[in-house]
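One protein chain omitted, others in place.
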Amino acid sequence: MAAIKEYYTIGLHDTDAAGILYFANQFRIVHVAYERLLDRIGYPLRQIIRDTVFLIPVVHAEADFHQPLTMGDTVEIALSIAAIGESSFTLAYRLYSLDGDLVGSAGTVHVMADGKTKTPIPLPPDFKNRLRELME
Amino acid sequence: MAAIKEYYTIGLHDTDAAGILYFANQFRIVHVAYERLLDRIGYPLRQIIRDTVFLIPVVHAEADFHQPLTMGDTVEIALSIAAIGESSFTLAYRLYSLDGDLVGSAGTVHVMADGKTKTPIPLPPDFKNRLRELME
Amino acid sequence: MAAIKEYYTIGLHDTDAAGILYFANQFRIVHVAYERLLDRIGYPLRQIIRDTVFLIPVVHAEADFHQPLTMGDTVEIALSIAAIGESSFTLAYRLYSLDGDLVGSAGTVHVMADGKTKTPIPLPPDFKNRLRELME
Partner (left out) sequence: MAAIKEYYTIGLHDTDAAGILYFANQFRIVHVAYERLLDRIGYPLRQIIRDTVFLIPVVHAEADFHQPLTMGDTVEIALSIAAIGESSFTLAYRLYSLDGDLVGSAGTVHVMADGKTKTPIPLPPDFKNRLRELME
């Protein structure tokens, strides 16, 4: 089950001269759903960045493009938590047309790092618990 | 050996409030090297889009982020042709700092499709040959 | 009175390493309100682009940045129609914080052009009337 469901309408700025969603923009679109997830678990990204106690850089990202999306298309973005590791977590995103067709998918891996040393650290227990709650 | 080598300096617009390259922009940066590849083999993307005889949408994209890149960093982008299939090809990109460190990598899979029916078609022989020449 | 009111929350991708909204993204944000306006008057941009009977390129754009916006800030975008000419129209956008402070503003001038000749043409009467209705 999706932890977060968002809706997004493809804008002119998302498209390219081939008339469809420019592929890299799909990553931007799903990242907004991740920002909503962080809000939901009480760790808004703006605060994480401001506090710099820890960082959560994206270390891997991938996406599949099943159907071309064009301007004005509204997609549902379903974010689910695919895995929670010692110091990382993996998110899976599925993009559906309003007809329910899977039009795209994506995945991102985030590593928790110390704000000063920038080396990986274990996920803080409270953060991990809240992620886990949304995983179930 | 890389088919294409490009240099790119991270601009302010590439970064985000965390002070580093916004991950999705790495895809944009490597795509420019792909555009140079198409120029090189005599199939400029602008012409492909204009002619609409065939399309080459990205159907899969992935990237790894080894080291954070910050504003003003110059990277070398080395594009190589990883695989050539019946109607698709796979590109691999490696991003190096000027010190020679591998700071990121990416891959894209492109499928050749008919401009009208939008269904996969075999790579045109001339296109395939030119790609193959750069693969060796 | 605003013809269109939209809300937008600044995402990580909107910001830059200075920690604030990258200035050029304000233009992108207000353009989405313009896309909503075209939907509202029955001329969705996707259809205009598809039909290519006429084009409405932006010929001038300007913006003022009154207060820095940071990630997670939600702004209200109020679009009003500032002027309707023979073959052009001018839009004015005001961005407010949720406290009601004017944090930014923008303006765009759009010229109606023939889809084939690309030369200016008078605004179609129906299009002009619908714009005028929202101006009052």
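In this document, chain identifiers A, B and C correspond to the written order of the chains, with residue numbering beginning at 1 in each.
Note that a residue touches a chain if its C-beta (ideal position, glycine included) is under 8 Å from a C-beta of that chain, and two chains touch if they have at least 3 such contacts.
Here the structure is a predicted model, which means the values were calculated and not measured.
Enquirer: List the shown chains that the missing chain touches in the full complex.
Expert: Contacts of the unshown chain, counting the full complex: A, B, C.
Enquirer: Identify the residue among C:Ala24, C:Ala83 or C:Leu98 that touches the chain left out of the display.
Expert: C:Ala24
Enquirer: Kindly note down the residues of chain A that lie in touch with the hidden chain.
Expert: 12-13, 15-20, 22, 24, 70-71
Enquirer: Provide the residue numbers of chain B that touch the chain removed from this figure.
Expert: The missing chain touches chain B at positions 11-13, 19, 28, 31-32, 35, 44-46, 49, 70-72.
Enquirer: What residues on chain C make contact with the chain left out of this view?
Expert: 17-18, 20, 23-25, 27-28, 31, 46, 49, 55, 57-65, 68, 108, 118
Definition applied: only the chains that are shown with their structure count from here on.
Enquirer: Taking all residue numbers at the chain A to chain B contact, is the shared part over half or under half, that is, same or different?
Expert: Comparing the two copies, chain A and chain B contact each other through largely the same residue numbers, since over half are shared.
Enquirer: Per-chain C-alpha centres versus the global one: which chain is nearest?
Expert: That would be chain A.
Enquirer: Between chain B and chain C, tell me the centre distance in angstrom, where each centre is the average of that chain's C-alpha atoms.
Expert: Measuring from centre to centre gives 32 Å for this pair.
Enquirer: So how far apart, in whole Å, are chain A and chain C when each is placed at the average of its C-alpha atoms?
Expert: The answer is 28 Å.
Enquirer: Pull out every residue in chain A that's touching 2 or more other chains.
Expert: Counting only residues that touch two or more other chains, chain A contributes 28, 31, 46, 49.
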